[in-house]
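Only one protein chain is missing; all other protein chains are in place.
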Amino acid sequence: MTKTYEIRKPIWCAGCGHFGVQGAIQYALQAAGIELHETLVLAGIGCSGTVQNNIGAYGYHAMHGRVLPTAIGVSLANPDLTVIAAGGDGDGYAIGGGHLMHALKRNANLLYVVMNNGVYGLTKGQDSPTAKTPLAAPEEDPLDAMMLGLSIRSTTFLARAITTRSDQLNELMLMGLQHSREGKGMAFIEVLSPCVTYDDTYSQWMNKVYDLDADPDYRNDDRGKAFFDLNRLIEQSLIPIGLIYHGEHASLQSAMLSDVTPFHSLEDQHAGHFNQHMEEVLSAYAV
Amino acid sequence: MTKTYEIRKPIWCAGCGHFGVQGAIQYALQAAGIELHETLVLAGIGCSGTVQNNIGAYGYHAMHGRVLPTAIGVSLANPDLTVIAAGGDGDGYAIGGGHLMHALKRNANLLYVVMNNGVYGLTKGQDSPTAKTPLAAPEEDPLDAMMLGLSIRSTTFLARAITTRSDQLNELMLMGLQHSREGKGMAFIEVLSPCVTYDDTYSQWMNKVYDLDADPDYRNDDRGKAFFDLNRLIEQSLIPIGLIYHGEHASLQSAMLSDVTPFHSLEDQHAGHFNQHMEEVLSAYAV
Amino acid sequence: MKPAIYDISAAVDKDLLRAEVRDDLTVMVAGQGGDGSLTIIALLSKALLHRGYHIYRTSDIASRIKGGHAAALMRASTKPRGNLGDQIDILIAFDLEAVQKASNRLAPNSIVIFDSSREAMPPDLVPETALMIPVPFSRLSVRDLRRDLFKNSLGFGLLGRIIGLADKEVESCLRKHFKKLSSAQLEPNIKALREGQAFADKAGISGRNSILTLPAQAVENERIFISGNHAAAMGFMAAGGRFFAGYPITPATDVMNFLERNLPAVGGVVMQAEDELASINLVIGAALTGVRAMTASSGPGIALMLESIGHCGSAEIPIVIIDCQRAGPSTGMPTKPEQSDINMVTRGGNGDYPHIVLTPGDPEECFYGSILATNIAQRAQCPVILALDAVCHDNFTVPRFDLERARIYPGKRVTESDVAQMEEYRRYAITEDGISPWAVPGTRDAMNLVTGNERNEWGLVTTEPDMRVAMVDKRSRKIETVRPLLPKAVEWGDVNSPLGILGVGILGGVMTEAAERLAEQGLHFHCHRPRTLWPVLEDTIDFVNSHERVYVVEQSEGAQLAGLLKSEGARADKIVSILKYDGLQFSTAELVATIVEKERLA
Partner (left out) sequence: MKPAIYDISAAVDKDLLRAEVRDDLTVMVAGQGGDGSLTIIALLSKALLHRGYHIYRTSDIASRIKGGHAAALMRASTKPRGNLGDQIDILIAFDLEAVQKASNRLAPNSIVIFDSSREAMPPDLVPETALMIPVPFSRLSVRDLRRDLFKNSLGFGLLGRIIGLADKEVESCLRKHFKKLSSAQLEPNIKALREGQAFADKAGISGRNSILTLPAQAVENERIFISGNHAAAMGFMAAGGRFFAGYPITPATDVMNFLERNLPAVGGVVMQAEDELASINLVIGAALTGVRAMTASSGPGIALMLESIGHCGSAEIPIVIIDCQRAGPSTGMPTKPEQSDINMVTRGGNGDYPHIVLTPGDPEECFYGSILATNIAQRAQCPVILALDAVCHDNFTVPRFDLERARIYPGKRVTESDVAQMEEYRRYAITEDGISPWAVPGTRDAMNLVTGNERNEWGLVTTEPDMRVAMVDKRSRKIETVRPLLPKAVEWGDVNSPLGILGVGILGGVMTEAAERLAEQGLHFHCHRPRTLWPVLEDTIDFVNSHERVYVVEQSEGAQLAGLLKSEGARADKIVSILKYDGLQFSTAELVATIVEKERLA
């Protein structure tokens, strides 16, 4: 076998939540039987944004905040690839917030994993948009990306997990991966992934999570009710986890690629292939 | 009186919804008794982004998509000014989407008015994020900025109006202006403001609006229920208008400026004023 | 149709009806946005294209919504000319502003057709020797609901008579142009056309007794009439381009429009993104898979893309970017031309990154240049920028593009079977030519990492000084590798003259004509138009340094082109800058006068 890059050992601090997230991605890829060479892991910039080096698939390190448009570009250009985008809460919710909103709206076939630790780990501990009491404006409420996801009508898969509950995390990761692989659209999974160095929230979060998967009354297929319930839980200072929403909506691929020739293989790109079309286009300009 | 710029006549197409929005802003300023020289109208880029020329207040033409951070900067630097930010749906929801999310989270004292026409008027009619059936991906659902606003916990004033119902529009505009003037935070008003040239939606929208203000069962102070109800209406292809949410939350100003000296007047800025503080700061570096 | 309406026109002096032969004619039609000026010029262009003329068509419109003042201009000539004539020979003015705008450019013997139902014409706006033809367009048009169409057709009918087109010719042109209209919609236009002709009859202007005439020209080669934007978009497709993402912005939106219409049919994808950051990163995503991908924008949007452009330079991702330059800085004047993004596109991003910038001079070069850009991006695995100026929106007559010349060079791509032969596969292998073999995601056993951090050959992040230097040097080498493929400058004029004129893009046309006229005055110039902006090619530096004095003509207040040349070794004491930044195009007369004056003082 051709030698390729040596899978890097994670460079995270001992105890960092990101280890668990990486484990779940690896679990899901394996459980779904997806080959590494058919997988592209795109990551943002941050501590979280090194996960792509540790998996053995194709990896891409996006610019800070841009992992989602890049991942959508990949997913449209080569629908055969398994596309996993990953990044931190700073990457995804601060500088990348606008793209998140639009990615959720587009519903492209990809899995997006946010490692939410409430801080900017790599730049040494500034508050992220999910920080509990931001230094600058302590009365600002943290952003809840699941609520945001619910507010956008074309979302099809929204889930939150915590690294301390790895079974649930693994299961949700696998479901999300399959959702995207099956062409049902974008799976968005936020993982509570504490930063032990700059804001160790393990015990705080473990005490606050509320598992919707374990609540028989919760309906993850009803957007309005889901929002209502989440809002109530948040008002009680709880953090809802589990499969928050699961619905159906045309994916970006189904909307954009339904009638077109795939064009991702090199062989398709030879001159002459589309000459007739080009001649027609050109003729419209003929004098 | 010193002569200043000649208030420009609107350059919009006859029948453009934006006329009504401008009228409502003018109405609100007058009804609230706010002086024009104490008002800064910031506008984005787009057909909508010319409204600041037509009012007679101080005006600023922001870069495309950046009107909100600019407006927040103004509102923090000089809390005495009345700050009105305005722009189109392209400006506010596409390129400016990330800023919108964070502005809603910050809840600064300002009024933000989006003229939603579902198209990019100035660039000649491309689909905006609120377009009903976007050309590129016809199955994508339009963005509903009120739902988005509800999903962010620190929002305090969310309303939607339509230019054809000017009484309601005027009233909401006045309420929003007062909300921000009274230091209660950001008032976000989306106005359905049809573009007669590129997508004349007047009759379509007039038939679809559902007036929450007229619905005695609607509770605009209950975030969870409001979302639930809006979601139901949208699923019925209706467009909810009226005061969608009205709540309380610390404003950015109250969080950031409570204990500090105002620093917006030129007189405060002379050397010596803060010399003692500076000497202390400097001494920390003394050898 | 009440004959009364024709009474308004007065008969034209018989002496003028001599059907004077013209081989060069500049026409302007202007009025408010809804007046249909652009349509009349489009119709006239078509008619004269059929007669075998070279057409250059441009416009001058306000960046504001429908409405606002709009002028359309056209030049028909027997020689190809990429610019307008100095003077306007015929003006159709739907309002006073139109006359004011044209005023100082009207030829002494110009023909001015103006809307007599609006304001009165103030004195001194029009040369005394001009022929004035008052037409009550507005009054006539109130009779018709589709006001602008009516004005179009009426104006075109009259214009056809004035320049000696046959009524049949004119009508067929109109029918073709409106071929998408139903016959019920077409009918009033034909009627309006006839009214225009009847109006001419009344004024005594008939097929034989026209004022001017432009005899049919023999045409040797097939020609097309196209703008730079369309040509560049077409070139991208022809070179295998299959993914485009963009965000609307004047004057680049047209590229997206063109591709939205034409790319999906061959399996391509066109996406309108939420902003420019998304556009370019969507493009990067597509490019990562090996698909040829492009975006287009203008100054403000390109500025937002600079981090990403540098990233592609670093991470070795092939993308194509079109910058349709417009007058800056900031939002500037969105509908006005300039060449003032040269600094930005050549050296705007952070750090030192390899990339290539081409600057075509006409739609033909836009087409072949875009093919080259698309191929060379793959070849060098780096960003390639096409910097267009007014050429992006202006229409030119050019030889029909030869699709056979469009080749698709895959570059150093490696397939699964290639990889199977290799002991190890390193995405960023240090190679002699600076280009690393590239296996795209999906290729078995070739897994690799792509990053904008500095990295080792496998794509793993490193700051090890030797590896860093090796990587930077490798990236520089690839530009040297492709340098011989980059388009050299076009040179013409007097090779022996110690005096030179240098300019890029659309200025080629005005430089040509200016040099011709200067030669007539005994001032001989050697002309040079670079087509590659970055890297700056040797021939351009040599050109400057081997002449005594070189006029560097450009549309930028900051003399960006001159600065670029100097920074790459052109001698400052050789360069005399001629700058224009008023939002208008250079005219030949203006350029000639400036050079004559400067030569006098030199």
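In this document, chain identifiers A, B and C correspond to the written order of the chains, with residue numbering beginning at 1 in each.
As a convention for this text, contacts are C-beta pairs under 8 Å (C-beta built on N, C-alpha and C of every residue); 3 or more make two chains touch, one makes a residue touch a chain.
Here the structure is a predicted model, which means the values were calculated and not measured.
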Of the chains that are displayed, which are in contact with the missing one across the whole complex?
-> A, B, C
Using the touch definition up top, pick the residue from C:172, C:343 or C:577 that touches the left-out chain.
-> C:343
For the chain that's not shown, point to the residue among B:71, B:169, B:209 or B:230 touching it.
-> B:71
Hidden partner chain, touching residue among C:221, C:417, C:463 or C:496 = C:463
Contact partner of the left-out chain, one of B:47, B:63, B:115 or B:131 | B:63
Thinking of the whole complex, not just what is shown, which of A:59, A:73, A:129 or A:224 touches the missing chain?
-> A:129
Residue-wise, where is chain A in contact with the chain that is not depicted?
-> 11-13, 16, 45, 47, 50, 61, 63-65, 90, 94-95, 97, 120-124, 126-127, 129, 134-136, 197
Chain C positions in touch with the non-displayed chain are 62-64, 298-300, 302-304, 306-307, 310-311, 313-315, 327-336, 338, 340-341, 343-344, 347-353, 451-454, 461, 463, 465-466, 468-469, 472, 476, 556-558, 560, 563-564, 566-569, 571-572, 581-584
Which parts of chain B are in contact with the chain that was left out?
-> 1-6, 8, 35-40, 42, 50, 52-53, 56-63, 65-66, 69-78, 80-81, 98-99, 101-102, 256-257, 259-264, 266, 268-271, 273-275, 277-279, 281-282, 285-287
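Here, only the chains that are shown with their structure count from here on.
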Report, in whole Å, the distance between the mean C-alpha point of chain B and the mean C-alpha point of chain C.
-> 38
Chain centre separation in whole Å, for chain B relative to chain A (CA means) = 30
CA centre of chain A versus CA centre of chain C: separation in Å?
-> 41
Chain B: which residues touch two or more other chains?
-> 94-95, 97, 129, 136
Overlap residues in chain C, where contacts from two or more other chains coincide = 271, 274-275
